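All protein chains of the complex are present and in place, except for one that has been dropped.
In this document, chain identifiers A and B correspond to the written order of the chains, with residue numbering beginning at 1 in each.
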Amino acid sequence: MLNTAGNKGRLALGAAVVGVALALSGCAQGDPLSPDEGSGSTDTIVVGSQAYYSNEIVAEIYAQALENAGYDVERSFQIGQRDAYIPALEGGEVDVFPEYTGNLLQYYAPDTTATQTDEVYAALADALPDGLAVLAQSSASDQDSYTVTQEFADANSLSSIGDLANVDGVVLGGPPELEERPYGPAGLESVYGVTVSFEATGDTTFDALVEGVVNVANIYTADPRIQTSGLVTLDDPEGLFLASNVVPLVNADLAEELAAVLDPISAALTAEGLVALNVQSVEDQLSSAQIATEWLTANGFVS
Amino acid sequence: MNWIVNNLGLIGELTLEHLRLSVVPIVLGFVIAIPLGWVAWRYRVTRGLVLTVAGLLYTIPSLALFVVLPPLLGIPFLSELNVTIALTLYAIALMARAAADAFGSVDPGVRQSATAVGYSAWRRFWEVEFPLAGPVLLAGLRVVAVGTIALVTVGILIGVESLGYLFTNGLQRRIVEEVFAGVLATAALALVVDGALQLVGRAVMPWARRAPSRTRAVSS
Partner (left out) sequence: MGPKGPLAHAGGVVMTLFFDAFAWILANLGPAGEGELWTRIGEHVLYSLVSVAIAAAIAIPAGYLIGHTGRGREIAVAISGAARALPSFGLILFFVLLLGTFGVGLGVRVAAGSYIAFVILAIPSILAGAYAGLEAIDRSTISAARAIGMTEWQILRKVEVPLGLPLLIGGLRSATLQVVATATLAAYVNLGGLGFDIIQGLPLRRYDQMLGAALLVVALAFALDALFGLAAQITERVIPDGRSAPRPRQHRAGPKWSRASSAGTPAHN
């Protein structure tokens, strides 16, 4: 273990070099503590998305459409919860974000009474803060639903959520937060007189339903497995769920110029079309970018 | 394996992003822990304090730390800064202990000789203690690097993108290969960084090649 002085010097130098090299490799990426540098300019449009594969596909469609229209686009995908990305939008760090009218309205106006598509859209326009705007909404919707298996629907002659009131021992599955949502067990009780016990099933809600762990599941209506597995989405005549159409949420300053690119996209995106996009992701396992390019091509936005 | 072949680009991008997120905590943790570990080793009073705080800190689950830090520091909850600070704290906690052990592993005779031939405390630290503690410091750094790289994935739960994206996205889409690719790429990145640190260690400390590793010293 005895070392010569030369060795020690070499080590100290080496250690310093390593330290500097590591430090540089950290710095080369820019300031690591502020990844989302706000782009106030209109040259680069920052498109964001939720941590939800279907939302990411729509964001990718927006991004590619904007690129085709000559914009520089920066993608800031998978930002998780509204808590994270709404401040980023309000602060101008993100310019465009695919949103859902009903869920977004509930974020800004938790006590809203609007439930139908156009009411929700109108209420949302009022509820948004000054710096944000929504462009034209799409007819495609992706909203919460209560969904059952065909067998369970047949056995209990179910077509609407209210029919569940005649069934004993209903177990509702959904993400953990459903337990506390206004449309969760409490809403079922107050709006439809349906009593359920709740089971948190998160990202495995679909499996829990088809495997019989739960018999009613909170599944998004654009989930392709509703069709592929022959599930039945119960009608919601009392409007427990808000209508929730796909809509671009944008920086208000850019609303006009972005509308020119994104309004035709929203017009072309249908409910069936959205499900088809999701099928390509889940069944065909294509990436968001591939799916978006194919959709833009098929709908004549790219030749 | 189809999914992996078709998404090599995505895996590559996420791996780079993952590496970028890992580097700051590893480097900062190392740099901050060296003086802490030295102080812990040098003074009896601080030793207990530093090692206890470090030990307790390390028992805090990452997801819990992501929740506890923002109110304490006034930083945004769902942010990269949150993840960076949390992982830096873990790195300091692990590394401070390793650094204290490392300085403890330096032969006191060599240290005394350096003092006897007139080295100042500062010079003695840089030219004697730090180099001689090198092998054990490196062992600690490697443990910190591997742990940090594995922990970065948890950041996806608060929206910070890394290879952890493949876990949650793969579960949503029920693509087993996607999750598998994420696990594999994270482990591979950890082992590559570990190997790189080992190589750097051999290059700058050639005499340490035959020296006992941390645990082998025990068996002699």
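Everything below uses one rule, namely that a contact is a pair of C-beta atoms (placed from the backbone, for glycine too) under 8 Å apart; a residue touches a chain by one contact, two chains touch by 3 or more.
Computed from a predicted structure; not experimentally measured.
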Write out, one label after another, the shown chains that touch the chain missing from the document.
A, B
Which of B:Val144, B:Val160 or B:Leu197 touches the chain that is not shown?
B:Val144
Please identify which residue in A:Thr201, A:Asn215, A:Asn251 or A:Ser266 touches the non-displayed chain.
A:Thr201
Among A:Glu180, A:Glu238, A:Glu256 or A:Glu283, residue touching the chain not depicted:
A:Glu180
Per the touch rule stated above, subunit B touches the missing chain via residues 51, 54-56, 58-65, 67-68, 71-72, 74, 77, 90, 94, 97-98, 100-101, 104-105, 107, 109, 136, 143-144, 146-151, 153-154, 157-158, 163-164, 166-168, 170-171, 174, 176, 179-180, 182-183, 186-187, 190-191, 194, 212, 214-215, 217-220
Residues belonging to subunit A that touch the chain removed from view:
1, 81, 83, 175-177, 179-180, 200-204, 207-208, 211, 213
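One rule holds for everything that comes next: only the chains that are shown with their structure count from here on.
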In angstrom, rounded to a whole number, how far apart do the mean CA points of subunit A and subunit B lie?
34
Taking the touch rule as given, give the residues of subunit A at its contact with subunit B in the complex, in rising order.
1-3, 5, 7-15, 17-19, 22-23, 25-26, 29, 32-35, 51-53, 77-81, 83-85, 87, 203-204, 281-282, 285-287
Sort out for me which residues of subunit B touch subunit A in the complex.
2-3, 6-7, 10, 20-21, 23-24, 26-27, 30-31, 76-81, 84, 107, 110, 126-128, 130-132, 134, 156-159, 161, 165, 168-169, 171-175, 178, 200, 203-207, 211
